[in-house]
Structure formats: structure tokens, C-alpha cells
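Reading through the C-alpha cells given below for one structure.
Note that this complex is displayed minus one protein chain, with the remaining chains in position.
Letters A, B, C, D, E, F and G mark the chains as written, and numbering starts fresh at 1 in each.
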Amino acid sequence: MPEAVYGPGKRPEQCVSIVGELLLNGTGSVLLTRADEQQRLACTAAHGQAIEAGRSLLWRAPTDSVATDVVIVTAGTSDLAVAEEASLTLRAYGIQPSTIADVGVAGLHRLLARLDEITSADAVIVIAGMEGALASVIGGLTGAPVVAVPTSVGYGAALEGVTALLAMHASCASGVTVVGIDNGFGAGCAIARILT
Amino acid sequence: MPEAVYGPGKRPEQCVSIVGELLLNGTGSVLLTRADEQQRLACTAAHGQAIEAGRSLLWRAPTDSVATDVVIVTAGTSDLAVAEEASLTLRAYGIQPSTIADVGVAGLHRLLARLDEITSADAVIVIAGMEGALASVIGGLTGAPVVAVPTSVGYGAALEGVTALLAMHASCASGVTVVGIDNGFGAGCAIARILT
Amino acid sequence: MPEAVYGPGKRPEQCVSIVGELLLNGTGSVLLTRADEQQRLACTAAHGQAIEAGRSLLWRAPTDSVATDVVIVTAGTSDLAVAEEASLTLRAYGIQPSTIADVGVAGLHRLLARLDEITSADAVIVIAGMEGALASVIGGLTGAPVVAVPTSVGYGAALEGVTALLAMHASCASGVTVVGIDNGFGAGCAIARILT
Amino acid sequence: MPEAVYGPGKRPEQCVSIVGELLLNGTGSVLLTRADEQQRLACTAAHGQAIEAGRSLLWRAPTDSVATDVVIVTAGTSDLAVAEEASLTLRAYGIQPSTIADVGVAGLHRLLARLDEITSADAVIVIAGMEGALASVIGGLTGAPVVAVPTSVGYGAALEGVTALLAMHASCASGVTVVGIDNGFGAGCAIARILT
Amino acid sequence: MPEAVYGPGKRPEQCVSIVGELLLNGTGSVLLTRADEQQRLACTAAHGQAIEAGRSLLWRAPTDSVATDVVIVTAGTSDLAVAEEASLTLRAYGIQPSTIADVGVAGLHRLLARLDEITSADAVIVIAGMEGALASVIGGLTGAPVVAVPTSVGYGAALEGVTALLAMHASCASGVTVVGIDNGFGAGCAIARILT
Amino acid sequence: MPEAVYGPGKRPEQCVSIVGELLLNGTGSVLLTRADEQQRLACTAAHGQAIEAGRSLLWRAPTDSVATDVVIVTAGTSDLAVAEEASLTLRAYGIQPSTIADVGVAGLHRLLARLDEITSADAVIVIAGMEGALASVIGGLTGAPVVAVPTSVGYGAALEGVTALLAMHASCASGVTVVGIDNGFGAGCAIARILT
Amino acid sequence: MPEAVYGPGKRPEQCVSIVGELLLNGTGSVLLTRADEQQRLACTAAHGQAIEAGRSLLWRAPTDSVATDVVIVTAGTSDLAVAEEASLTLRAYGIQPSTIADVGVAGLHRLLARLDEITSADAVIVIAGMEGALASVIGGLTGAPVVAVPTSVGYGAALEGVTALLAMHASCASGVTVVGIDNGFGAGCAIARILT
Partner (left out) sequence: MPEAVYGPGKRPEQCVSIVGELLLNGTGSVLLTRADEQQRLACTAAHGQAIEAGRSLLWRAPTDSVATDVVIVTAGTSDLAVAEEASLTLRAYGIQPSTIADVGVAGLHRLLARLDEITSADAVIVIAGMEGALASVIGGLTGAPVVAVPTSVGYGAALEGVTALLAMHASCASGVTVVGIDNGFGAGCAIARILT
């Protein structure tokens, strides 16, 4: 199992030290999430290049792949940062997900054009801010596990993700589960619990 | 323009008196909304049979019809009471709407099966509780006016309609407007402002 | 896949009719959740005895069992009604879960006494009201999928389940997913998505 | 129909690229809303001068005008930024609105002095922060469509627009519809759905 | 100064005893607010007829009148119960208020028809539910003290009076003060602090 | 009556222009509240020195004084900025208030030491953040008008003033009225409505 | 240590059975809190008379007393039910508290009259609804442990105890601790943790 370090609130040298300790004491992959520029520079200087996606870094990604088909679906392009965090988390577990971006429900035709990829997946992560409606629609289209991630994308009545979180919980699609706001890492871990 | 009386909090004899006064002083239609059984009995005893739909009553419905195509779409069967209130309100203005029920987004095929009726309408009222996702989907399918009504249908995280209200306001579909929770009367009036 | 009917807000004869239609048109199991006494009596009179658990009824339970080990864990005895809804939902999918009740974190020894059953399970449903802390603890004890259900058990600051829902989302255990307040049915469906 | 790009959260070069693609692939107007200074400079450098209003930019405004009388009414001068966004959105649809500013209900005489312009309009957009009372007053003065926009203007108990949003939904004027907080773009689109 | 007893949560015999003690130990007026039918019957049986208004009772009303002109203005007829509580409270202080009912801002002409009475008053109590807009309008029309009472009248987004309370605090009219939801008694006392 | 300009959100040159217009068109005092450093410098350069208190400026203060005894009481030293806004507002109306600072209820002896000043006042403004308890205590000590101002002082559970606002409305002292969070200007105007 | 059973949500026979089991398996005191009439009757019929206070019952109260001086202070008479729950909980631990009722801060003289009893106590439980100001005042008067219990007493802005809970946490008195809304049992246990 990979080890994970959450960047915010830690000084660069603290990140260097914790990541270093995890690399030293174990043999698995080590993930640093939501790193800022200084943390990123300090850690790659100290521990060598990492696989980077969005604001996350991954050292010692597994070389073996889990044979599974996970699809990450986002409602808008602004949700991509969360998608990248989920994606890199999955890679830390040896899962190589594909991503379908910008298929929010207000443009249903774009979503329907990707229907086959979605319905054939072993599991789906749905990432959506604003009203979070995509989770309900995807939940109705597939019987596979669906993990929904509300994002803080949107303004005003989106209430920094609370509206999407509530909406996903009030979803009319049964069996959709939800993780915390912007928690791409959590969604990746949830899928890893299911598929590994 | 029709006159409207809101039932809750009024005693049956108060309803009888107010409705009577409106019938006497004007010549147009009179609408009593959210009447309970006693209010209904007292008012029909005093003022003659009314057109009834759900918990609303309409006296002196207009005999002329406005030539327009309004569609009321509901996400679930539990939203029908609000749909009936909207429908009778429209009839008080001489508009005869049609209703498409139970096409929530978790069963997208049922919605897509009614696509032509929705896209050809002059205006659409979308009535949905839970996460209210239907408003976003319909808003993306038609360029006609869309008035969304959040309902108090759903439990727990639906927060008695607040979640749907927030979600409809955070909607990713542009130009969808919203009225208050369970406010079928308001949605009907909004359409009447547009089409009459 | 089983068909499900949500009881609240429907008249007994509506329940009889919808359940009847589902039994007639399909061959799979039919689930009626949160039925009140009148709905229960009307439906069993019309459609024959059902398997009953808490306020839910199940007709035509699958005869084949899915070979899997699902454990439902509850924090208190007051959470059992939600556990029974989850359990019967799983049975509708052919899964026979076991239940570990009343192991809330304030009595950690009771939980630790059942540790083996929990860590060996293929998936765990955690049902807890009040502060919902059990989800975090279980999430840290097992790497299997964990679906958490906040319940409306508790008073005052429990805010009818909102506190537990927020707490489960803010959980320090990674990869725990959450369904809506009191939504045992949703938790069962989420597990079925994973294991069937 | 115009294409729209929402600025916040996008890098200047992303704005340049998306606006460029929309200009290239279509022939209609292209709107960039809530652009910051850098986005504005980058986009006008790349795509030529645009019509600017507040923080929005419009390329290829329609040359034909829709013959209609839309009035945008604001409660205070601080609401003007939202009014400009609504106004430029309408221009993208070929509608030339007029604006009546600073007629909040605490100075009723200023509002009454403009009564004729308001009651003769084909549709009214009401933009108000603080307690949002203007929507109720205007809604009672005209039978035309009224779209209300709550703004985040005000402090303390204004709760960044939530108070105005709730107040507009609780309005005692029937048939007033509401869009999201500060959503001038949405109000413009709603009017375009009605009048085009 | 009058003594006041708040009825809810007290048994009829408790009300009888507390009211009795206050009548015995003092010589001033005694007010019982929000009494239910049983409390009312028990107290009038024990202590003689009282002046009754809405759900409040007043014993030993002052015989001298304070020479002042207080106007209570309500937005709707449903606000009258709160108005009666405020009115009887004022009478306990020897103030005889007049009441202008049902002049909500959606029917501005009804309010303007009573303008003289409002602007000539020494103090005004404004009682309004829903969006509470009347407080802002009245606050702008008079320079006299204005005490606003939000009521729990309205449904859905009115949030049982919280919307009106917030709106009155976010009011664009300066110097309007607010008391608690449905607190007609508090409004009466506030005026008595000012005028006696 | 004084004219008032609210600084935040206005550019320095806008403040200069609005203040200038008010000075030109009237003869009374002009108040600029919550000015930042740039607004202050620009306005005093253009319009001459003003009386300054906290972040507010007053030009043409009345030369005549209203003969009245208003006391402003604050719970802590951090509430003084709001007190200064209230004080300068009163001076714009010709009222010279005195201030009693830092007498929060956790140090009851400090409050009791100033009892005579408080009970002899014609009106009291109570300014308190955190839990806002001072309003209830003062309300019980005097029968004069009490206007309470919740402040955003405090952290965490103080919820930026919402806790104090709610607490002041739930106060056990009758007839205390409340204005918006940090609204010293509103409190001053409320007193001016009472005493001028 | 006493055993405790929380009544609500349990059927009378369940209460009888759980209480019986606790009496049989231990030798200490057994407490049943918030029992309704039927639970009370069933349990006393089955297990003999109990010490009753408010809605709580205590069997096998300790015969030895802890020599300590605990004072329970309530703001109003409506807080007495919570006080009785706290008191009986303390008696289950062998502590005999005294109670000072109805000394809310709006009548400071009543509180000051009991000052000696409060300042000489070894620990104080403060029980208050509405704005909960009493906790801050008491916290400033004594250096002994103070446990505050917010109650759901009050209406409107009291938000069923949430206002008092927030206010107690935002208290300006340092070192006051808080338990849940109406949680007299919890307050009693907290004191027992301190003093036994």
C-alpha cells in the first residue's frame, strides 16, 4: 500500500523530511498531495524526480499494473485538478485510469457520445462542482461502483462545494457513494479499496 | 388576471369569505391553493363546484385558451402535487399545459424518450426534489424559457428542498430561473408573465 | 437486478399497485422500503408474505447466494433500523450479510473483541449516528471497501444526522465513502455495485 | 446563439485559446465574462478589440437588434458590475437594454419617479444585494417577466448574497423568478430565452 | 412597569399561580402571552376577565393613556397574531396603537394609500414575514423610530422567519432596528422603552 | 439630516466625487464611513480636514448639540472601532455620546463600577462580539432604549458575528433591539431616530 | 460507576429488559433518562420504585455521599428539566448538588443575591437557553470548574439551542467548558469525572 503525505500547512523542509522517512522505511510508492511550488522544488531536489500531476507528486510508482478499467469523468475543465489528484492516487496503487473531461449534464450530447466508455468501466469516479448533477446521471447509466467527488468549483449558491456534496447525497440514483469536497485522493483510495 | 388565495393558516369560513368577495367583486377566475379537506368542502358548498387538481381549486376558469405549448416535467411521482398546483395556476390564465411525469435523470432513457415534446415546447416548468438535477439537464436541451421548482421531496441531505434550491441556482445550464421550494403557483405565474 | 419501491408519501393502494406491477412485469426480487403498518398489511394481503426486516419487505428473494462476506457494523442499538434496511437490500441482491451491533467507539473494547470478523470481511457497512466516529476507526482497521451511513440518531448537536454526515466526510481515514442520512438502502446498493 | 466563456480560474493563455477556437469554429458572438486584467489584455491582443462592460468582453456583437424593451433595475451603485454583465450578455443576443440604477426601496421616491419606464418594459431584470427587497416591489408593479439577481453586495447579515437569494425566493410578489448570486450572465440568458 | 408571563411550556395551574402572585404583589398590569386555550380558561376563571387579543391576556390595563401615536404596520393578514401581541403589550404600558394591516410591498398602492398615517407616527412597528421587505420601505419613508419584527409567516425559503430576520438586518434603510422572530412582545417593550 | 457615504467598494476618486456633490448640494453634515487610507487622503485633500474617528470622517459637524445623554458601552477593546463609527454618526446628528469601554460580562465588577452612568443614560448602545451577552445584562439594568450591535470580534464559534447576532435576538432581556453585524452607523442612526 | 440507559426510541419492554439486566449483572446504581410515562410505569412495576426527578429514574442510589459542594444554576424556570437530569445523574455518583434557579442575567440583582453560594462551590453547572449569557457571567465570577449546558429553551432566533451552544463557545470567560444541547446527563458525568 502506498504512503501519502498531505502538503498544505507543512513547511517545505517538513515535507522533505516526512517523504524521506517514508521512502527510507518502506519500499512502496510515496505520494505527496496538494504541494505548492516550494514544497515541490524542495522534495524533488532532495528525493529525485517524481511523477507529477496537477499539484501532486508520486515517487516509486508501482511497475505492475492492476488489470482494470477505471474511468474518471469530470463535469467541467475546472474539475481537472481534482481529477489529476484522483488519477495519481490510483497510479500509486498500480491502476491506470482514463479520463473523460467536460461532459457536464447541460451538454447531454457530449456525455452521450462517450456512453460506451462509461458503461463498460469496472468503476467510475465522477467529479463535479456547481450542482453536482453528473453523479446522478452516471449513477443511472451504469451498475458498476460510482464514487462521486463534489468540487468547490462554482460560485455564489455553490457554497464552495457544499451544494454539490448535499446534492450528491440527495441523489436520485441508488448506490452512488460520495467522498469529501475536492477529495480526489479519497476517491482514488476508495476505488483502490474496491479493486485491489 | 386571476385572483389567488393561499389556503394554509386560514379557517374554512375565512376561505369562504375571501373567495366569495373575489368572485363578487371581479369577473375573472379565482384560485384557492393548498386547501385542506375542510376548506375545500366549505368553499364548494358556498360557491359551487370548482375545477380541482391536487389541493387547489379553480372557479370561473377562462373559456378562451392561450395558444401556447407549455410542458411541466417532473423528476418523480412525488413531485406531482406541485405539478398540479402549477398546472391549475396556468389554467387560471387560460393556458392548458401538458405534463411529463417521472423522468428523473437517474433513468435517462425515460427522459430521452420524451425529448421531442420537451424541445418543441414554448416554455418548460421543471419540478424536482432530491438533488434537482433535472433542471440542469432540461436547461441544456432547450433554448426556451425554463422555470425550475425545487420540491421538498427527499429525505436527510435533501434538507426539505434547500439542497434542490441551491443546486438549481448552481446549475451549469445558463438562463434557467428558479422559484421557491414547492412553489408550483409561483412557477405558473412566472410562465403567465412570459406568455400572456 | 431487484426493483425497489420507497414507501413514504404513497397511499397503501399505490404501494399495492406499484409492487404488483413490478412483480408482474419482471421475474426478479421486489423490495418495499420504509413501509408503514397499513402499507405492509395491504401489500402482504395482495401479494403474499414477504421477508420482513425492520420496516422493509422483500418478495421473491434470490435463491442463489453470492459467495461473499459483508459485515454491517452499527455504533448503537438505535442504528439497527437502518442496518435492517441495508441488510434486506443486500438480500435482494443475493448477499447474506452478518451484523455486528452496538460497538460504538466509546466502548472500544467491545469493538476490538470483534476485530477479526471486521478485518476479514470483503466489504463493511458502518452505520453510526451522533458523531459518526465509528467510520473513521473501521476505515483505519481494514483495507476493504467501507461504506458509511450517517444516521439521524442523537439529539441536539447531532442535527438529525448532519453532524455525522459531515464528520464522515471529514474523516481522517482515507477511502471511506458515504451515502445519505439513514440511507441503508443506498448502502446496500453501493455494496451490490461493488460485489455483484 | 452566442458562445460564452467564464474567466475565473483560467490562465490568460487558456482564455486566448478557448475564445480563439470559438471565434474560428463559429460565426456568432463570443462573450468572455469576469475577466481579470491579464485575461483582458491577452485576449484583446490576440483577437482584437471587444466591446467591454465591467469585467466582460464581447466579440462580434450581432448587428441586428431584437425590437424589445428590456430594463435592468439596480438597487444600488454597487450592483452595477452585475448589471453590466447582464447588459453585455443581452447585447450578445442582439438585445439593447436600458438601465435604471440606484433605486433601492429605502428611497421609494426615486423608484416611483421611474415608474413609467418600468411598467412599460417587456421584461425587467432586478439586481439587488442586501435584503433584495427591490424584487418584491418591482414584481408587484409590473405583470411582465421579472428575473431577480441577488448580489453579494452588503456585509454582515447579508451573508455574501445568501440573504438576498433567500429573500427573493420568499418574495410576496408572485411569479418573480431568481437566478444565482451575482449571476448577471444567467439573468441575461434567461431574458434571451424569453424574448428571442 | 407591567409584569409579563410567557405561556408556552407552562401548565395551566402554573400560569394561574404565577399570574396570581404578580397580581397580588404589585398594583400594575399583568400580561400573559401566547396562552393556549386551557391556560386562558384557567387564568380567567381564577383571576377574572382580561383584555384579550390574539393569544395574549392583559389584567389591570393602565387607565391613563400615554399621549403618543404608534402605528403597527403588517405586510400580510397572517402577521396579525404578532401584531396583536405587540398591541396588547403596548396597552400594558398605557399606549393605544393603531394598526395598518396587509400593506405588503408587492401591492405598493395599498401602502402608499396609508402614507400619511405612517409618516406622521411617533414610532412604527413593522411586522413582516416572507422576505421582510416592508421594513426597508417604511424605514425609508419616515425618520421616526422603526422597530421591525420578522415573522415565521411564509414557507420553504422563508426558513421559518430566519430569511426575514437576516433581510431586515441587511436592510438598505439606515437606523431600522430588529427584534426576534415573531416577537411582538419584544417590539412592544422596545417602543415602551422609547416613549415612556 | 446628515448625508452618509459607505466607503468600501468605491474608488478614492468616486468617494471624492460623491462627498463633494453632497457638500455642494446641501448644507448639513456629510459622513464617510469605513474609509481606507487612500480614500481618507483623497477626500481630505479635496474637501478639507474632517473630524476623524476610527475609519470614519465627518465634514460640517453640527454646531448645535442635542441635550441628551447617550452612552456607548463595549464589551472589549476590539469593539472600539465599531463604537467610534457609532459615535461619529451620532455627532453628525449633533449628539455627543460618552463611551464606556471593556466592560464585558466575564468581569462583572468592572461593569458594576460604571452602573450609575449606564442607568442614568437616555439611551444606550451596546457593542459586543463573541457571545454578545452584554446586551442582555444591560437590557436588564435600564428601562431606557437599548440598541445592540453584534460585532465580528471573536473567532471560531463566534462565526464572524452571527453568534452574537443570534444571541442578542434570543436575549432574555425584553425590548432590546438589534442592528446588523458591526453596524455602528446603523446604531447611531437608530438612536438619532429616537432622540432627534 | 453507575450504568445509564437513554429512554427515547426504546419500547417500554426494552427499557424494562435493559434496566433489569444492568441491575442483575452489577451492584451499582442504574439510571434511566428521558423516560416517557409508559417507560416509567413499566420499569417501576418491574424493578420497584426509583428515585424520580423530572423524566429520569434512579435505582440503587449510592448510600455514601461524596463530600463536595456542587451548585446547579439555571437561567430560567424552563431550564429546570435539564437541571433535574443533571442532578439525578450526580446523585447516581453519590454527589448531592444544590440548585439555584431562575437567575438569568436580565435580572442581575437576583443573581448577585446568590453570589456567595456560587463563588464558594467546588464546581458549577450552568444551564441556560436563549442566548446562554449566564455561562459567561458565572465563568467570570468563580475560578472553580464551570460546565455549561445550552438548552433548547427559547424560540425563533434561539434555533433550538444552537444559539446558546455557539454563544457558550464564543464566551468571553476563559476555561468554561460546554456539553451538548439539553444534555444534563453529560454535565453530571463531566462533574463526576472531576470530583470522584
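Basically, a residue touches a chain if its C-beta (ideal position, glycine included) is under 8 Å from a C-beta of that chain, and two chains touch if they have at least 3 such contacts.
Computed from a predicted structure; not experimentally measured.
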Chains shown that the absent chain touches, full complex | A, C, F, G
Chain not shown: contacting residue from C:C43, C:L58 or C:M168 | C:M168
By the contact definition given up top, give the residues of chain F that touch the hidden chain.
-> 78, 153, 155-157
What residue numbers in chain A mark contact with the hidden partner chain?
-> 8-9, 150, 152, 161, 165, 180-183
Just the residue numbers, please: which parts of chain C touch the chain that's not shown?
-> 75-76, 104-108, 129-133, 136-137, 139-141, 154, 156-159, 162-164, 166-174
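Quick note on the criterion: only the chains that are shown with their structure count from here on.
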After a C-alpha superposition of chain B on chain C, what does the rotation angle come to, in degrees rounded to the nearest 5?
-> 90
Would you mind pulling out the distance in Å between where the CA atoms of chain F average out and where those of chain G do?
-> 40
Can you give the whole-Å distance between the Cα centres of chain A and chain E?
-> 56
Cα-centroid distance, chain B relative to chain E, in whole angstrom = 35
Interface hub residues of chain D, defined as touching at least two other chains | 156-157, 162, 165, 169-171, 174, 180-181, 183
Pairwise chain contacts under the document criterion | A-B, A-C, A-D, B-C, B-D, B-E, C-G, D-E, D-F, E-F, E-G, F-G
